[in-house]
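Note that one protein chain of the assembly has been removed; the remaining protein chains are unaltered in position.
And now, chain A:
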């Protein structure tokens, strides 16, 4: 009995020691990972309003004209309702917008990519975009047709960021070790990131068309993996108070969440006043958003924005 209990105790001690060893080893590995991460930015902020106001009138004019955004919307024929809504609403505020579709559709103009696979679509869309527009635009915004974007807020956010730096911005998520931008919230690439991506695309070891060994990885994760190889890391965009500006949910869903998590401060718990995207919107909701964001005004409230971004001339926007 005694020898049995002693061997039992020895067993427990050994088991515990083994477990501790394994955990610590794993932790150090993770620790190294996070330490490496801390070298890069995790989150990135909008410019401070004071900084912008300190610029001269001339500088502000220059800034507001110089920043040009090219929008890529990935669509499929099944998204026709959303496609129409995006076409009629917020996409008009992009300096240029192009709809990249899986196949040709009679009703709307688009760039046909001849594939149904979202990752292949994304690769092709970015490749074509880089080849055609690398000298004309410095910022590239990719969205799905269920997303609503306020391009003026995007421009403000990007205002003082240097596009020759590798930026990859949006609503970030973590999947194991991988930090990636969630496609639902919209993906922003600077020209430098796009340049690096179009190069690594050709490398079938680092950035294959058929990513993920056992099952397919989502295209936004694949993008993150490829970009990581080129030294480009995902950054979460926030306003000056730390609130996300790219949202993967609709206003209604976010308010509902805020009502249960922050009932005393629904506004603080919900959304940024400078939000750039909302997602999961039905086509009708896009029209309501346009009305609420651009037309409905409470009389007697005036806003002194330091900058004005106008939609491109001839874009059928009054």
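A few comments on the model shown:
The working rule: a residue touches a chain if its C-beta (ideal position, glycine included) is under 8 Å from a C-beta of that chain, and two chains touch if they have at least 3 such contacts; residues count from 1.
Here is the rule we use: contacts and distances are computed from a predicted model.
Think of the chain that is not pictured: of "Glycoprotein-N-acetylgalactosamine 3-beta-galactosyltransferase 1", "ORM1-like protein 3", "Serine palmitoyltransferase 1" or "6-phosphofructo-2-kinase/fructose-2,6-biphosphatase 4b", UniProt labels it "Glycoprotein-N-acetylgalactosamine 3-beta-galactosyltransferase 1".
Touching the chain that is not shown, out of A:19, A:112 or A:178: A:19 (per the contact rule at the top). Interface note for the absent chain: among A:89, A:102, A:129 or A:230, the touching residue is A:89.
When the whole complex is considered, the residue among A:43, A:78, A:132 or A:206 that touches the unshown chain is A:43. In the full complex, chain A touches the hidden chain at residues 3-5, 7-20, 23, 27, 42-43, 45, 49, 88-89, 92, 236, 238-242, 259, 263-268, 272-274, 284-285, 287-288, 290-292, 294-296, 298-306, 316-318.
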